[in-house]
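Only one protein chain is missing; all other protein chains are in place.
Right after this comes chain A.
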Amino acid sequence: MNSATPTPMTDIPHRQAHASEQPPAVAETQSRADQWIICEHCDSVYESIPLNKGEAAYCLRCAAILRRSHRLTVEQLLALSIAACILFIFANVFPVISISMQGLHNEVTLWGSVQALAQGQITLIALVAGLAIILAPALQIALLFWVLAHAHRGQIAPGFKMCMRTLEHLRPWSMLEVCLLGILVAIVKLAGMLDVHPGAGLWAMAMLMVLILLIAGKDIRRLWDELGVRPE
């Protein structure tokens, strides 16, 4: 990540408030609101200014990141989401770890590890694990592909609103990076008692994790503005 220079946003609404000593009329507010940024951590209002590559805007009150410049274009995001789709299939089809012990051999896929939790009383946790490492990433990739493929041609995908809302709600539950660390810990844990070999699925997982970090972030919200989705 390149060093992002904190760009204090010029807060024109603030200066105006001082000059007139009263808040602007509601109609006037709404027409200008399109250029405003509200900090989601403290509700401060700033006037949006264009950012250069590598820059980020920070909130002056609570120091949260308000906005980052876009690192990737829509075409690049689309390309990465197709790559993520292929890697996701590899990561799920091929075993992530295989072990052998006294001539016996066994291997596990992501689905297999979720199934191992689905036993009697603890089945509930299998659902959480399945959501975190299979379902959430799969939906993220599929929805991103859908909206980006249309955005690439300048269109608003059918069901765009629902796709974007679902992406927002899925984000905290997608835990591929934790899963990758878990695989590594499991390898070290078992290496003490038997022969352990990382499988092809592990390499696919590692690359998929990087891609998900790149494409599934909050950055995708830019599509609302770039596609010009107007409120009704």
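We adopt the following convention: a residue touches a chain if its C-beta (ideal position, glycine included) is under 8 Å from a C-beta of that chain, and two chains touch if they have at least 3 such contacts; residues count from 1.
Throughout what follows, contacts and distances are computed from a predicted model.
Colleague: Not counting the visible chains, the remaining one has a UniProt entry; which protein name from "Branched-chain amino acid transport protein (AzlD)", "Anaerobic sulfite reductase subunit AsrA", "Paraquat-inducible membrane protein A" or "Iron-sulfur cluster assembly scaffold protein for SUF system, SufE2" does it give?
Modeller: The UniProt record for the chain left out of view names it "Paraquat-inducible membrane protein A".
Colleague: Out of A:Leu51, A:Ala129, A:Ala157 or A:Ala204, which touches the unshown chain?
Modeller: A:Ala129
Colleague: One chain is left out of this view; which of A:Cys42, A:Val93 or A:Leu213 touches it in the full complex?
Modeller: A:Cys42
Colleague: Need a quick check: the contact residues on chain A for the chain that isn't drawn.
Modeller: Residue positions of chain A that touch the missing chain: 11, 13-14, 17, 23-24, 26, 29-30, 33-34, 36-38, 40-46, 60-64, 96-97, 99, 101-102, 104, 106-108, 112-117, 119, 121-122, 124-126, 128-129, 132-133, 161, 164-165, 168, 172, 175, 178-179, 181-183, 185-186, 188-190, 192-194, 221, 224, 229-232.
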